[in-house]
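Inspection log for the structure reproduced underneath, given as structure tokens.
One chain of protein is taken out of this complex; the other chains stay put.
Every chain is named by a letter (A and B) in the order it is written, and numbering of its residues begins at 1.
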Amino acid sequence: MSSHGHSVPRVWSLSPREIATDGTRRIRELGSLYRLGIIIAAVLAVVGVISLIAGPLLQGYSDRSVWTYVTAVFFFLMSTVAAAPCLSVALRLARGHWRRPVNRVAEIWAAALIVPAILFFVLQGAHPSSADRNSIWMGWPASPWLWSSIMMIALVVCGYAFLYISARPDFAILRDQVDSNPNGFFARMAGPWRGTLKQWAVHDRALSLVGVFYIMLFIGMMTIIASDFIIGMVPGYHSSIFPVYWVVTSFQAAIALTLVTSAVLRKFGGAEKYLELDQFWGLSKMLLAFGLLWFYFWWSEFIITWYGRMPYEVNFLKFMFFETYLWLFVMVIGFCFLTPLFGLMWNFIRRSYMGPTIVGSLVLVGNLADRIRLASMGTTVDDIYAHYFLEVPDTHFPGVFDVLLTVGFIGAAVGVVLVAMRFIAVPSIWEVTGGIWLRAQRQYKKAEVIVIGKPE
Amino acid sequence: MAFREVLGVYKDLDSAVAATDAFADAGFTREDFDVLTNAPYPEGAFGEEPGRHRLFMFPLIGAASGFSVGLLITAGTQLAYPLVTYGMPLLSIPPMIVIMYEGTMLGALIFTVIGVLFESRLPRLNLGVYDPRITYGSIGILARVPEDRLDAAEKALRSVEHENIVTENDQGEIISENEARGAQA
Partner (left out) sequence: MQERHSLRGEAITKELLRPLTQTPMVFWIAVIILGGVLSAFAFAVGWMFYWGLGTTGLNTPIFWGFMITNFVFWIGISHAGVMISAILRLTQAEWRRPVTRAAEVMTIFSLMTAMLFPFLHTGRPWRTVYWVFPYDFERGVWPDPRGPLVWDPAAVFTYLTGSTLFLYTTLIPDMALLRDRSTGWRKTLYTILALGWRGNERQWKLQLVAGILLSALILPVFVSVHSIVSWDFAVSLIPVWHASIFAPYFVIGAVHSGVSAVITLMALMRWLFGFHNYLREEHFDAIGRLLVVVATGWIWFFLLDIIFAMFTRDPRELEVMYMRIFEWPYAMLLAFVFVFAYIIPVPVWMFRKYRRNIKVMFWTSLMVNVGMWAERYWLILPGLERKFEFTFMWSWYRPSIVELTLVFGSFALVTFLLLMFSKIFPPVAVWEEKEGVNFAQDIQVGKRTVHATIREE
């Protein structure tokens, strides 16, 4: 702490060599806790796969409600794993310095994109055609299967490309410091990277372009999912704001996921020098803002429906919020809006490690509850071809396989990320190093101040 | 013990900081003087600690007041003439929330500005010991000391190259060294 209350993060006093050594050490020395994490994740993944096969096998594949929790976990992973790289892109575009160690923490989740992609393709088999029902595809041939699958593949490919481009300079460092075998993994991934000015310029441009493209694909894909899996499946529900709610709440979950991951990496990942109060403070401000946006988008939909008072709208409100899924909804509004608002409105909580981590964890729980609610709505209405329903459907409760499946696939996603951390430095070495040139601690008359440079 | 003010006006940052050092050397503390500038400098440049204030209380009070007024208006008008319109119940909460929200925010905004003025000790009817050179870029070191130490404070402020020294006499009249020099000339 300087003499006037500015906390000076330790990372800015490190030399490039220290940062590189630290990064390579994190790759080399993976402790017993890491191995235990991998084993648990693998067991959960197996349990998830077994539940995915066993549940529908026992209940019958044609029963749409058997896919409720497959859909829910798919929704949750799209809202967290697939949304997290968007946070990394947005922070890079905003060009703040505090975000440098955070970027990789967010984008490493792109490694787990394969898990929601598998669930998506499983769900495609159970998805009805868009013909003769409300759908954004308006009866296009082979819709929704072909077109949404193309989008999903594009998203996954783009996500992996983004992670690879971002990690390439770090692969070169690891090639030179960890594994000098010319045919080794790091050498193959780094390719001819030497860090010339031209290579850096191309890298910078490619990272921005692929990142922006990823965000656009993500928003497009989420719009399709919102329409195909929820709006189009609930008669009478034609809310144009829902895709936006869907995307914005996914960004909220992505911030929460990044916060929780940062806390775990601080505690167990040896990243305490990099993920400091500055990073938690920055992320918690964003989480607070997105908590308010959560309410805004929910309220904008609610007030229109409440005020319209058409019979189908009244029934719809009962179904969604006030009768069928009341308790899930209470949980969602409590964890996704009230907790960030009343927890993070205080600066001393925002500026701590524990506060944002707890709020972030609760937001993730709230997001999962929200996705379960929405998946239950989308998969349990009997007549999806009706224009609206005049009787409010019943609540759908999970079975044992549903719970195992949910835990299993979330564990699988975590497991993939753990494996990825064996090969990709988290936080990034090159990005943190790039920041130390542009920050300085100086004496300004009687004050010790932090100076931040922005080259462009 | 009555307190009196004396203002030293300095052309640049270095001489102003030197004046604060001279002032400290004369046995005064940081609480005995204030720095007047025409724009903010980084906090701590003159050795000040982060100032304490209660500004954050004001929006909370304002928000609570605004919310109460919003509630009173929305509930009161519906109860004053209880007429069901468009199938909406009396005391419909969703529309009331809209007005109560605006009331809350209006209260918070108004009270924040009141808080800024109150905590800044504004409005101030009389500028007191002041020199317009400050808004032209000079830096003022304004000492507020017990009467018996006024001379020591003035001496400390004079010990550094200065543009002007402004004091107030026993009758509360403002005496500017430069103006006195001009009058003599």
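Following the convention adopted for this analysis, a residue touches a chain if its C-beta (ideal position, glycine included) is under 8 Å from a C-beta of that chain, and two chains touch if they have at least 3 such contacts.
It should be emphasised that the depicted structure is a prediction, and the values quoted were computed from it without experimental measurement.
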{"item": "Contacting the left-out chain in the complete assembly, out of A:Phe297, A:Phe321 or A:Tyr353", "value": "A:Phe297"}
{"item": "Sole residue of B:Ala24, B:Ile61 or B:Met105 that reaches the chain not shown, by the stated touch rule", "value": "B:Met105"}
{"item": "Given A:Ile241, A:Val264 or A:Val365, the one touching the chain that is not displayed", "value": "A:Ile241"}
{"item": "Hidden partner interface residues of subunit B, rising order", "value": "34-43, 46, 48, 50-51, 53, 55-56, 59, 73-74, 76-78, 80-81, 83, 85-86, 88, 92, 95-96, 98-99, 101-103, 105-106, 108-110, 112-113, 116-117, 119-128, 130, 132, 134-137, 142"}
{"item": "Subunit A, residues in touch with the chain not shown (by the definition above)", "value": "5-6, 94, 96, 134-136, 138, 219, 223, 227, 231-232, 238-244, 292, 296-297, 300-301, 303-305, 307-308, 310, 387, 437-440, 442, 444, 449-456"}
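Here is the rule we go by: only the chains that are shown with their structure count from here on.
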{"item": "Touching residues (chain side subunit B, partner subunit A) in the complex", "value": "13, 17, 20, 41-47, 49-50, 86-88, 94-95, 98"}
{"item": "Touching residues (chain side subunit A, partner subunit B) in the complex", "value": "3-5, 302-303, 306-307, 309, 444-449"}
